[in-house]
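The complex is shown incomplete by one protein chain, all other protein chains being positioned as in the whole.
Labels A and B are assigned to the chains in the order they are written; within every chain, residues are numbered from 1.
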Amino acid sequence: MFDTQLGFAIRRHCAPLLDAEPFCSPDEYIEARSALSADEVGRRLLRPSGFETLLIETGHRGDEILGPAHMGATANAGYAEVVRLEVLAEELVEAGVHPSGFVDEYARVLDERLRTAVGAKTIAAYRTGLDFDPSRPTHADVARAVGAWIDRISNYPGSIRLEDPVIIRHLIWSAIDRAVPIQFHVGYGDPDVDLHRCNPLLLTDLLRATRGSGSDILLLHCYPFHREAGYLAHCFEHVYCDVGLAINYTGSQSAQIIAESLELTPFHKALFSSDAWGAAELYHLGALLFRRGLAEALDDWARRDQWPIAEQQRVAQMISRDNARRVYRLDQLPSATLPSSTAHPSTPSTHGASD
Amino acid sequence: MFDTQLGFAIRRHCAPLLDAEPFCSPDEYIEARSALSADEVGRRLLRPSGFETLLIETGHRGDEILGPAHMGATANAGYAEVVRLEVLAEELVEAGVHPSGFVDEYARVLDERLRTAVGAKTIAAYRTGLDFDPSRPTHADVARAVGAWIDRISNYPGSIRLEDPVIIRHLIWSAIDRAVPIQFHVGYGDPDVDLHRCNPLLLTDLLRATRGSGSDILLLHCYPFHREAGYLAHCFEHVYCDVGLAINYTGSQSAQIIAESLELTPFHKALFSSDAWGAAELYHLGALLFRRGLAEALDDWARRDQWPIAEQQRVAQMISRDNARRVYRLDQLPSATLPSSTAHPSTPSTHGASD
Partner (left out) sequence: MFDTQLGFAIRRHCAPLLDAEPFCSPDEYIEARSALSADEVGRRLLRPSGFETLLIETGHRGDEILGPAHMGATANAGYAEVVRLEVLAEELVEAGVHPSGFVDEYARVLDERLRTAVGAKTIAAYRTGLDFDPSRPTHADVARAVGAWIDRISNYPGSIRLEDPVIIRHLIWSAIDRAVPIQFHVGYGDPDVDLHRCNPLLLTDLLRATRGSGSDILLLHCYPFHREAGYLAHCFEHVYCDVGLAINYTGSQSAQIIAESLELTPFHKALFSSDAWGAAELYHLGALLFRRGLAEALDDWARRDQWPIAEQQRVAQMISRDNARRVYRLDQLPSATLPSSTAHPSTPSTHGASD
């Protein structure tokens, strides 16, 4: 696990923050990390990143990781939640919803969660692939699919996992109807994923169908389809993208990916995210490597085409902060979610920080 | 629109030619451009590019843009036409062709146009995707499909757009039978395109079927499938490719794409194009960025492997000029299409300059 770009980046950049030497051995790293409390590790790795606001999606084993408020305190940053659509449905079924009541109940809980959450997230990529029928299913279809899902659960206890494409399409359309930002996990994830069914181009018909809906669609991670994602952000006015988890996992080689992701993506459509599920290292590396790679790309373009320094800074500010603030309407966040200290205007917010 | 690689390239490289400052504001740019006549803008942007011959495909809203002769005069360059196969069919149907007469009539008008046009272009990518059955349809199939198309038009007036895959295949085979160069729009285009159905690899069976036909197949643009296109040009002796519109749209980042496109593409199979529909800026940037990116790639390879300067120049000359002259048989152009001034032997011709 340490003989990877990620492992080398951890030994190089995280070790010194945890009182170990750069490029110490994996054993030394684990020892140094273990000598500190989990909170202390979190503070040491997150605070130097200068996050202004953390947008945290808590859907993946949310009970095993820190909640958004705790994460915000650890990072000394503001925070807000992104709600995972599939988890809400699984919770309803777990609580014994009747198939005929699912649509109404789902509308109710989604509305409730969106009173504070700043957006929704779907992991259709993991569950059905992105090559799904983009049309809106009827309520009758949804009720029937929920009935079949509940039957399956009662036959195979323990397997509550939502995989039905009809229901997942209903969840996505429920979010679209509410005109909130919707994150799509795209591309590179874990062995659950059939990556050849996660090409964001497979969403083209859905993107056509959601023009003018008021929902912005955010394509997360996208590697190795980040050029394809940039094309979609270029073509569709409501599509945004980032290269999220591709950055911390590709370490020393990440700068090229960042530059490629900005070939077609309009500068007001590119975002930063870290996909830092669980490990604080991923937040630290995501922010450090993204800042460095973006700076390198901007320097390269300035060298070739004399981009004025003010323009470089403006583009960096858009991508690292302002685009996320605008899309997620962060100016409307209640003040309880803001840190007590002064905000850091020049540092990136993170969106989709956990999935 | 200006916060893109293209927008930055326009402000950097086109502004000074129109009496504005580099990196002036978008408003200033538009103002400076508006202060000049359209012809003057064209001359200022096209002439410094040193085009020798413009190959212009006039199929896309041809009445809204300048004709080839006017474009040639504006650029002080030779010119020739590439004929769009789908438009010829739409014109026949608009003129009231009978389904049973379509095949003969199409043969007649295609022959007529190819007396002066130097090649054909198909936009099957926009209309059906490239994953079409590559076999030649029968005349009876074509007549039946044309009948259905005409019925559709009479039921939905205004919708003359040809989308029938049987007819489009017939058009392509009509061009193959005439052994002319055929341009395929490939990859990145506009929201009309299902990009995942535009991978040039989907043409593999057609490329096998057309070996030895005498037709050369030119894959245009190809991003983000330019490596795949290079593979096809490497494998099939009658296949050529370019990275056309990917260059002007990716601006400061375009050099990497040019280098990637020359990984497998044989140097005598790579071409230059600008896909400059309408805006003169796209011609200027296409030529400037392609020359610069190609020079950078050649310099890099010379640095690594001591390519002699004469070999660098020979490769540049092939890609920027000679390959296009050979494939499109430009030496057989009537002298009326040549500019009065001396030709510029070291500058690129453009092929597929408009689509």
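Following the convention adopted for this analysis, contacts are C-beta pairs under 8 Å (C-beta built on N, C-alpha and C of every residue); 3 or more make two chains touch, one makes a residue touch a chain.
Everything numeric in this text was worked out from a predicted model, so none of it was measured.
Participant: Looking at A:Gly96, A:Pro157, A:Pro191 or A:Gly212, which residue reaches the missing chain?
Facilitator: Of these options, the touching residue for the absent chain is A:Pro191.
Participant: For review purposes, identify every residue of chain B that touches the missing chain, sorted by number.
Facilitator: 199, 201-202, 204-205, 208, 227-228, 231, 234-236, 259-260, 262-264, 266-268, 297, 300-301, 304-308, 311, 315, 318
Participant: Using the touch rule from the top, list residues of chain A that touch the missing partner.
Facilitator: Where chain A meets the chain not shown: residues 1, 3-5, 8-9, 12-13, 22-23, 188, 190-191, 194-196, 223-224, 246, 249-257, 292.
Here is the rule we use: only the chains that are shown with their structure count from here on.
Participant: What's the distance between the Cα centroids of chain A and chain B, rounded to whole Å?
Facilitator: Each chain reduced to its C-alpha mean, chain A and chain B end up 38 Å apart.
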